[in-house]
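In this view, the complex is presented without one of its protein chains, the others remaining in place.
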């Protein structure tokens, strides 16, 4: 594996942020996706949805500003943007499942070339794992972006022919943003759209478990 | 058919009103049931539900007091009782179908000895008829009371072995309140519980299309 | 960012083409988007599938569209005693009707809104409503399978809309409006009043802005009877 610098988690988030259309309703999952709110391009307005029943979530609360009845889905105290609203969790997931979110961004353990996503459970890990809102969000978002490192800590590809980790949803991923590339999942295969500075398509292909078009 | 006085519509309503337990959540349908609110026994508190999204409906609006955004399911301007609430029509019928109403009172064209109800369409009538909320209410209320005349204008029984009119719901009626009797629908048959003044069980049986226990 | 506010009701319905499936809010004279309905009458869109609790009050509410021959199919729970233009066209078979129990009508729209593909209910078992539907027994109860009702548009009447599309409704004029607003691909709202962002308390929003695509200010019209 080439020992060259890769994008940081923050850079991945910034890269994913550029995928968001103006005016979009967006849900951000655990991990890298949760950093996206801090890297929105200037002039872009998006509305953040949280599956615990908030639309129009603002920035994280500053020290002293925390209200523990106003938390995001990661349990982090947040603020409200103007025009926010609250609703119950069934309505929050009516939004996720029903195709009302323009974009959802989730973390991932594996994505297959068909766009299958595995992101909720590591095989062999202690305990039963936890699904949370990921399956509803993956099944329902108009556009699903997955942000993750391109390879595991051991260097194994996380973009694979077939997922070996427990699945979150089948054929749900539209775009994968990693520390090496931006890849679109199309009917005909994985399309390498952007490459991290200093890397070549050939190097990225070697770290990817499925063919890149 | 004996030419003796029967209960008036208002008396039927008053009789049905005595069936309501204190504190009950109640839906009143078209026709005689809609008169019940005017005949509640003193000291009885019940909360009226309307399927267009009101809980805690009060009396009808007086002349000059009408607000046409505050109408009951019959389109009649009403008032609010203290502690009323509004909700959308899906939640209103979550209440009807989900067993949240203690009592619903509907009008009827026919009730069978098994408690089947026909109350939405007269065979041969012009047009397609209209169901409204009757099927949801009949399927879901904890206790369903039907108020109707004991016989048709032609003297035919409205309480029958098998309904010949289009059905509203199967085996849904608990009690029938007519201008001649109060009848409970039990697993073993129809139980004549109350008889109108001046009438005999035999006379009522002759006007009823199924055996009375 | 694209604005949701339209200058007038005609602009708000300008792209509603022949054959459109449209949900119309309202019940018992309250909460009908009468200004949008009149705009649709002016536009002259034909072969509409209308989804609505009832079928108009003489030439008011949906009556106008039946009078004009713009609706070819309607999904409703209670056409209504004063839906004479519907009744005429139903009698001549110019209009077809699917009659649905009122709560099931709500629930089928909500299923579409919530991305569900169908649900089982005891409502309608053994009645005309069950005709042609899958029946099975679950937990010893006979039930039928009901399918989602989708729409291209929802025409909604709100009391207040903020500039982002958060809505509140007045009293019982709420009725079908919040359900339909969630269920349609494009939700068009006539609001008595458009208020600045932030004017509606976040806890008191009834329809969150995510469900609203077009907003137009229009004063309510009411039909007697």
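For reference, chains read A, B and C in written order, and residue numbers begin at 1 within each chain.
By definition in this document, a residue touches a chain if its C-beta (ideal position, glycine included) is under 8 Å from a C-beta of that chain, and two chains touch if they have at least 3 such contacts.
Keep in mind that this is a model prediction, so the values were computed, not measured.
**Student:** If the full complex is used, which shown chains touch the chain that is missing here?
**Tutor:** By the stated touch criterion, the chain not on view contacts A, B, C.
**Student:** Which residue, A:8, A:89, A:152 or A:200, contacts the hidden chain when the whole complex is considered?
**Tutor:** Selected residue, touching the omitted chain: A:89.
**Student:** One chain isn't shown here. Among B:6, B:75, B:97 or B:150, which residue touches it?
**Tutor:** Answering carefully, the residue with contact to the hidden chain is B:97.
**Student:** Using the touch definition from the top, which of B:40, B:61, B:84 or B:143 touches the missing chain?
**Tutor:** B:84
**Student:** Could you please point out the chain C residues that touch the chain left off the display?
**Tutor:** Answer for chain C: residues 107, 111, 114-122, 138-139, 141, 143, 147, 168-171, 174, 202-204, 206 touch the chain left out.
**Student:** Counting contacts across the full complex, list the positions on chain B that touch the omitted chain.
**Tutor:** 22-23, 25, 45, 47, 49, 55-56, 80, 82-87, 91, 93-95, 97-101, 139-140
**Student:** If the hidden chain were put back, which residues of chain A would touch it?
**Tutor:** Residues of chain A in contact with the hidden chain: 50-54, 67-75, 86-90, 92-94, 96-97, 116, 126-136, 139-140, 166-170.
Criterion: only the chains that are shown with their structure count from here on.
**Student:** Select, from B-C and A-C, the pair of chains that is joined by more C-beta pairs in contact.
**Tutor:** B-C
**Student:** Name the chain whose C-alpha centroid is most distant from the C-alpha centroid of chain B.
**Tutor:** Relative to chain B, the chain with the farthest C-alpha centre is A.
**Student:** For chain A and chain B, what's the span in angstrom between their mean Cα positions?
**Tutor:** 54
**Student:** Please report how many Å separate the Cα centroid of chain B from that of chain C, as a whole number.
**Tutor:** Centres of chain B and chain C (C-alpha means) sit 28 Å apart.
**Student:** With chain centres defined as C-alpha means, what is the inter-centre distance between chain A and chain C in Å?
**Tutor:** 35
**Student:** At least two partner chains per residue is the criterion; list those residues in chain A.
**Tutor:** If we look for residues of chain A contacting two or more partner chains, we find none.
**Student:** Would you mind listing the residues of chain C that make contact with two or more other chains?
**Tutor:** In chain C, residues 110 touch at least two other chains, as defined above.
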